[in-house]
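Shown next, in structure tokens, is the structure this report addresses.
Shown here: the complex without one of its protein chains, the others still in place.
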Amino acid sequence: MAVNAVREPVFTLAAGPVSVYPSVSRAMSRPVHYDFDAYFQAFYEEVVGKLSRALRVKEPALILHCEPAPGLEAAAASLIGRGDVVLNLVSGVYGKGFGFWAARYAKEVFEVEVPFNEAIDPQQVADALKRRPETAIVSVVHHDTPSGTLNPIAEIGEVVRRHGALLLVDAVSSFAGMDIHPGTCAADLFVTGPGKCLGGAPGITLMAVSPRAWAKMEKNPDAPRDSVLSLLDWKDAWSREKPFPFTPSVAEVNGLDGALDGYFDEGPENVWRRHAGAARACRAGIKAMGLALWPAREEIAAPTVTAVRVPDGLKDTDILAAARALYGTVFSKGRNETLGKLLRIGHMGPVAEPGYVMVALTALGGALRALGRPVDVGAGIEAAMAEIARADNRP
Amino acid sequence: MAVNAVREPVFTLAAGPVSVYPSVSRAMSRPVHYDFDAYFQAFYEEVVGKLSRALRVKEPALILHCEPAPGLEAAAASLIGRGDVVLNLVSGVYGKGFGFWAARYAKEVFEVEVPFNEAIDPQQVADALKRRPETAIVSVVHHDTPSGTLNPIAEIGEVVRRHGALLLVDAVSSFAGMDIHPGTCAADLFVTGPGKCLGGAPGITLMAVSPRAWAKMEKNPDAPRDSVLSLLDWKDAWSREKPFPFTPSVAEVNGLDGALDGYFDEGPENVWRRHAGAARACRAGIKAMGLALWPAREEIAAPTVTAVRVPDGLKDTDILAAARALYGTVFSKGRNETLGKLLRIGHMGPVAEPGYVMVALTALGGALRALGRPVDVGAGIEAAMAEIARADNRP
Amino acid sequence: MAVNAVREPVFTLAAGPVSVYPSVSRAMSRPVHYDFDAYFQAFYEEVVGKLSRALRVKEPALILHCEPAPGLEAAAASLIGRGDVVLNLVSGVYGKGFGFWAARYAKEVFEVEVPFNEAIDPQQVADALKRRPETAIVSVVHHDTPSGTLNPIAEIGEVVRRHGALLLVDAVSSFAGMDIHPGTCAADLFVTGPGKCLGGAPGITLMAVSPRAWAKMEKNPDAPRDSVLSLLDWKDAWSREKPFPFTPSVAEVNGLDGALDGYFDEGPENVWRRHAGAARACRAGIKAMGLALWPAREEIAAPTVTAVRVPDGLKDTDILAAARALYGTVFSKGRNETLGKLLRIGHMGPVAEPGYVMVALTALGGALRALGRPVDVGAGIEAAMAEIARADNRP
Partner (left out) sequence: MAVNAVREPVFTLAAGPVSVYPSVSRAMSRPVHYDFDAYFQAFYEEVVGKLSRALRVKEPALILHCEPAPGLEAAAASLIGRGDVVLNLVSGVYGKGFGFWAARYAKEVFEVEVPFNEAIDPQQVADALKRRPETAIVSVVHHDTPSGTLNPIAEIGEVVRRHGALLLVDAVSSFAGMDIHPGTCAADLFVTGPGKCLGGAPGITLMAVSPRAWAKMEKNPDAPRDSVLSLLDWKDAWSREKPFPFTPSVAEVNGLDGALDGYFDEGPENVWRRHAGAARACRAGIKAMGLALWPAREEIAAPTVTAVRVPDGLKDTDILAAARALYGTVFSKGRNETLGKLLRIGHMGPVAEPGYVMVALTALGGALRALGRPVDVGAGIEAAMAEIARADNRP
């Protein structure tokens, strides 16, 4: 094992990759099977079936064998043709980032942008589509992780559906942590991954693609083929009868199978309730400690990440370092536009639990004190506990 | 765990993905750490250092977080500019395939091609480069897996070096199974992966990039950026001081670390000797059974895969199915041009062992007999055993 | 990991502990739960239920938290009272060994003994019981591993049942490798373990205890209590309502659960057929190689271990060392009275497969040749293959 002078963290309460469930660790240690063998081919089909069930779609889901960031790049490359006008909705860093990929392939990208602690108003989307009726594709991030904020995806989806454009939804850090599915939001291309709320490892992308989206890609002359950027190459790869375009990441598929089993064994509703309960308790604690949430309004705060404003006069990196040194606890910084302005506490997968909220509040509070900033941790804990006592977040 | 009606294979003696070493399975089950945390960043740097040592290069090696097929696509996209003339050497299906990617990016691709059971003659390369002195890049597959044949890469490398072109070598299925390194063959871009002779899982690409190749990419205006196809994005990602362009496949890096530890613990020379010994024994057995090797000459047969001609009148798929049914043993078919013409027995990683050769010979022999084709398995075993008795292939 | 100058074996084809199934390895890496917690208590009850189902008994099976050798000692200590006359049946080293324990607790032990390559004749048992009608307990080893021989346990059980004595059966190395259960042989105390044909790890003992046997122990004033030798202490420990006498071996119970799952998933009948097929093929090969089986008659040869006479003039340890050096293959020696006289090839759990038989035959043949002893390995392989072609030993 590689020598490592840095102490291993005790608690990873970051925005993902997350600490995986023990059952996922075990699944990743299963035998690696040969991808041309009937056993693996049947297994892959079973896993895709299970994934489709988790995504609540009728058509076979799609696995791409790269992480969701390149997965989204591939989605842009495959879906967006050189003649397409794309409406990109921007409420955070990831939304902003997708615009760059979209611009690489589209005729034109125009954006509705809100401050990065706010959410897109569906009416803005309706207005934008009214202004630009030729819009073929709308892209939106459900949970813009670097802000810890949610967009009202169901309402946005309804607006887009009525307009007739295709909707691409980045649900990487919300799926499996709350009740969000392609059907919930009328998504044509719904992108997520195992490395967040499913409590799996990063390394592959999970997608649901509507028949309309497949048709669009098939008609797109620029859609990549024989490429890691191609969704079409993998369209039929779910079937045990069809070959893989290239070698799938066997161990990641094993891990996904384990993560999905855990998801169904616990019950999706129970998993979501656990995430929501942890986030509610965490927000209550943060506020009672005298700290400020990053989201402009609590109703847009994600149940999977709590974003906290960095107190004036302090540096995010100092806080993170102190929390790590004193409590072995790892949080996330912001990213790009939110960098330096907020800290993020993850409630994803196995750590979406009351106990880890207590760890988060004390580690953050202890770090702030170590930096000379008084915070009322006791009050924070009390507020979080009150929420837990109220919350019906146990199975 | 996914329901699977197909019986799990007992012996995977295929051309990869291979059965991983038990220590790799365990490494893949290590905790998944957060990629922005100092622990993982230090770990990643350590693993890259270890990988550089395995590749015997001074500069930090490169890990791409997708499988070697897209890794090679990315290499083509990054290295080959629209003004480049590329000489692609073709001795098999993978060499042929790379030409398609090269053509996507190059001004022109010209090829030296030999029959797919033969090897490139370095003189052909010299002649070609003489004819086309403007050639900027030469690409070659060391071990063209679908043929089980090796190209004389050291000699080819010397020719290319003298000419001054950049050399891209696909050593995916030979590295760590024999004495082949970037330095051995003067490769500027040396591409391999953990899922073959290192006995690891597929899912990432391992590369050595020379300073000349980095310079070429940096000057290439078409080299992808902010893309899964970009090598440049990842140039400095080895350093604990630099961020990752996107989330690395944490579990695969864990697994790579375990695979490299095993490689060094056994000793590279011992690992190569084990592969060579297994392949020699297997070829001896195949010939003594009255079967024909696919390579035109035994000296170009790879030590990591033994390709066997499908006996006239039989179908490859029938043989494979019978070997699987009777002996739980999985072999590889051919691919594209070699499909239907040959079968492949892998000697990669943990199965590069005399005992697995015996399994292979009996399973293949038993399958042929079950299909009504008499073969002298006893003679095959005897010949293989004679080779093992001779071979100094034990540490 | 401990430094180890000895090379790790590649194939463990010994008489147990066996190479465990991969699913057992994973099960052993599950979280270790607290034995007083409701989760573990419910889990333990479930595992005992599963074990009872595997043993085909109605009453809850018994797990002792030590290996079967001390498990048998505990059985003797618990069952045999100072007034008891015990008939100990001896057809091998383990039968002989049990007599010593029995003598420690009994009023008198008398034995029926046959040569250690023979089996007990049920008539001998009937005669012995007729001579000594006061006999309260009969003990017998089903598969005396150091001889690789089976006793006709169903017939013996019937004789004992008619007489009315209690029957203790050591089925450690036959259960789960063939159709043997407490009900098959009217056993009152049936002793086995996970470390042989279940393909699990050694470290615990699995028992089925009849109501008659429990009653006998409860009336036995010498039966140990508050002791590792006590069966009674653990009588009710299967129930989630009852405490454990001392901490159970949590990881071993996890592993047992994995082993039992695998057993049921494959189907017991399929598992037995696999063992029988491997052993038949092995015996055919051994004979065709010109070697002699140890059992006096092939019908008493166990389906889980093939015992082979050491050829005259050779030393067992030299043969084992050569097989290990050349083929990385580990066999078992004999033990006590059979030490030096025979070698043993295990067919237990995951290695009860045709392919491993081929490994065994070539490794043994190669070792003999390396020691200057000519054997016809080719003929051996051919004979084994003929058996496999005949055998209906695939699911």
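Just so it is clear, A, B and C label the chains in written order, and each chain counts residues from 1 on its own.
Just so it is clear, a contact is a pair of C-beta atoms (placed from the backbone, for glycine too) under 8 Å apart; a residue touches a chain by one contact, two chains touch by 3 or more.
It should be emphasised that the depicted structure is a prediction, and the values quoted were computed from it without experimental measurement.
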Contact residue for the chain not shown (choose from C:A42, C:A215 or C:A389): C:A42
Touching residue (missing chain; options C:G81, C:P122, C:P182 or C:P202): C:P202
Identified contact with the non-displayed chain, of A:P268, A:P311 or A:G328: A:G328
Full-complex contact with the absent chain, from A:L314, A:L339 or A:A370: A:A370
Chain C residues touching the omitted chain (full complex): 1-9, 12, 14, 16-20, 25-39, 41-43, 46-47, 50, 65-70, 73-74, 100-101, 195, 201-203, 226-229, 245-252, 255, 257-258, 261, 324, 330, 332-333
Residues of chain A in contact with the chain not shown: 7, 10-11, 22, 25, 29, 325-329, 350, 353-356, 358-359, 362-363, 365-366, 369-370, 377-379, 381-382, 384-385, 388-389, 394-395
On chain B, residues whose C-beta touches the chain left out of the figure: 22, 25-26, 29-31
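Keep in mind that, in the parts below, only the chains that are shown with their structure count from here on.
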Chain whose Cα centroid lies nearest the overall Cα centroid: B
Highest-count interface - the chain pair sharing the most C-beta contacts: A-B
Averaged-CA centre spacing for the pair chain C and chain B, given as whole angstrom: 44
Residues of chain B touching at least two other chains: 7, 25, 29
